[in-house]
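Selected chains from the complex are presented in situ; the others are not included.
Per-chain numbering from 1; labels A and B assigned in written order.
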Amino acid sequence: MVKGESMQPMHQLMGYDRAITMFSPDGRLLQVEYAKKTVRQGSTAIAMVCSDGLLFVTDKRIIDSLVVPETVEKIWQIDEHIGATASGILSDARVLIERAQLKAQQHRVTFDSAIDTLTVVKDICDLKQICTQSGGLRPFGVSLLVAGIDNNVPRLYETDPTGIFYQYKATVIGEGEPEIEEILQKRDPPDK
Amino acid sequence: MVKGESMQPMHQLMGYDRAITMFSPDGRLLQVEYAKKTVRQGSTAIAMVCSDGLLFVTDKRIIDSLVVPETVEKIWQIDEHIGATASGILSDARVLIERAQLKAQQHRVTFDSAIDTLTVVKDICDLKQICTQSGGLRPFGVSLLVAGIDNNVPRLYETDPTGIFYQYKATVIGEGEPEIEEILQKRDPPDK
């Protein structure tokens, strides 16, 4: 989208990107696009649906040898059957994960059954969408990979800062995304 | 409206388009017009009233082969007899669809009958209108095609970011709209 790129500096000069709830003249939400850039610069996180389960691979990026490595959280458990990883602002991720954990727990108490992975994903994305539309809030600067096993079927979702989500066979977010994606595409994905 | 077009850059320089609840000197709401541009750049969605029902055609735009294609939602079911598709920001669409689903469900519980398609459309448009008039909110960057069969009569509506809606025999939103519209107009539309 060559035209869009070359117009962006002009949009910056004119301030279209300095207020959240605003479209640029070519119909873009620049603050949301910048939040996505934060994600692309985050530490790499990979998730795959395998023939016998789900696989998370993350780069913890521990550059300080004094950190207790086994305590660095990059993969969170939302419920017995649902996990998640993230790339971007990790404190933003934690807010979303804690919300999802609570949601899952409430579901167990209320319905006496495990929550669906998709329900968790939709709830996360509803909050993300609100933060792109209401004034006084910035978009979440984080993408989440949420994966769970619902009735023995593994499912993997990616949510972006816009609040959009897709179901994937395998996906990667953060640093090195284009290169790793190519590798993932070459692998023969399991049929469902 | 040649004059209007040539005046737009000047309006941009002067900031009429950087606050939602504001008219430009020639009486336009620029943020709403930019939101419509978002829709025009969205993936194509077509809906038609046919002699024996309704037809939705959508371009899912799946460019990543790792996405599980059959899970990509571009056509949503609002109720047993009402469906919808969208073009623009899909997370904005989801918020509106979820609201419509809830509305339809509440109608069934309260009145023990199916909701009218027009009632659903009006409710969506009321929320869209508010987002063009109240500060601290941006307009919804999405158009919806909502179609349903009320008492065996198929009805199709298009809602734009302003909150305006029209009933159509057949219509298209998103990329390629002018070309596809021409084709649709040539087809003999059913009487009703």
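The rule is short, and it goes like this: a residue touches a chain if its C-beta (ideal position, glycine included) is under 8 Å from a C-beta of that chain, and two chains touch if they have at least 3 such contacts.
Everything numeric in this text was worked out from a predicted model, so none of it was measured.
Sequence-identical chains in the complete complex of this entry number 7, based on the file rather than the 2 shown.
We adopt the following convention: only the chains that are shown with their structure count from here on.
Superposition of chain A on chain B using C-alpha atoms only gives a rotation of 50 degrees, nearest 5.
Between chain A and chain B, the centres computed from C-alpha atoms are 26 Å apart.
In the complex of the two chains, the chain A residues touching chain B come out as 14-16, 19-29, 122, 125-126, 128-129, 132-136, 162-164, 166-171, 181, 184-185, 189, 192.
Across the complex, chain A is touched by residues 8, 12-13, 15, 17-20, 30-31, 34-41, 64-68, 71-72, 89-92, 94-95, 98, 131, 135-141 of chain B.
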